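This report concerns only the one structure given below.
For chain A:
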Amino acid sequence: MLTANRLRDGDVLYRKGDGWTLILAEGTVYREKAQADAALADAQAELVRNEFVAPYLFEVREVNGQIRPVKEREIIRAAGPTVRTDLGKQAGNVNV
Partner candidate 1 sequence: MTKLIKSGAYAQDAYAPVDDDAALPDGAIIVSLARFQKDREALLTRNTPLGIRLQSHETPETLGEDVHHFALVALEFPKFRDGRAFSWARMLRTRLDFTGEIRAVGDFLYDQVNYQHRVGFDAWEVPDNFTIEMFNRALSEMSSVYQPSADGKKTIRELRAGR
Partner candidate 2 sequence: MSEVTPNMYRYDEFDAEFVAERTAQFSEQVKRRLSGDLTEDQFKPLRLMNGLYLQLHAYMLRVAVPYGTLSSRQMRMLAHIARKYDRGYGHFTTRQNIQYNWPKLVDVPAILADLASVEMHAIQTSGNCIRNVTADHFAGAAADEIEDPRPLAEIVRQWSSLHPEFVFLPRKFKIAVSGAPNDRAALAYHDMAVEIVKNAEGLTGYKVFVGGGMGRTPYIAQVISDFVEKHDILAFMEAVLRVYNQQGRRDNIYKARIKILTNALGIEEMRRQVEREFVEIKTRGALQVPQEELDRITAYFAAPTFEALTDEMPDAGPDFANWVKSNVSQHRAPGYAIATITLKTPGQVPGDASADQMDTIADLMDRFSLGEVRVSHEQNLVLPHVRKRDLPAIYAKLKELDFASANAGLITDIIACPGLDYCDLANARSIPIAQRIAKKFEDLERQQAIGELKIKISGCINACGHHHAGHIGILGVDKKGVEFYQLLLGGSGAQDASIGEIMGPGFGEDEIADAVERVVEVYLAQRKPDERFLDTYRRIGMAPFKDAAFQKEAA
């Protein structure tokens, strides 16, 4: 999957089609490397829109029918700090 931060408020974004979503579960999963690389290239070309920054790809896998990041870092990034479960997306704090 492809992630970035929204420029204006720093919120974590996930690529969904040609756009972005705040929710990892709604993001597009690239099952082929070529697709993923193309998505990253598109995003990099779109940096000039000044809507988001620092796009990068990260790995996910399917666990019991749910898409989950492989790396701890991305799990935390998608949910929020593990030490404040009242904050971040896990608590529904998203800046719309």
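To be clear about the criterion, a residue touches a chain if its C-beta (ideal position, glycine included) is under 8 Å from a C-beta of that chain, and two chains touch if they have at least 3 such contacts; residues count from 1.
With respect to how the candidates were assembled, all candidates are chains of the complex that A comes from, given by their letters.
Note that the coordinates shown come from a computational prediction; the quantities given were computed from them, not determined experimentally.
One chain among 1 or 2 touches chain A in this complex, and its number is 2.
The residues of chain A lying in touch with candidate 2 in their complex are 5, 7-12, 47-50, 53-54, 70-73, 76-77, 80-84, 87-88, 93, 95.
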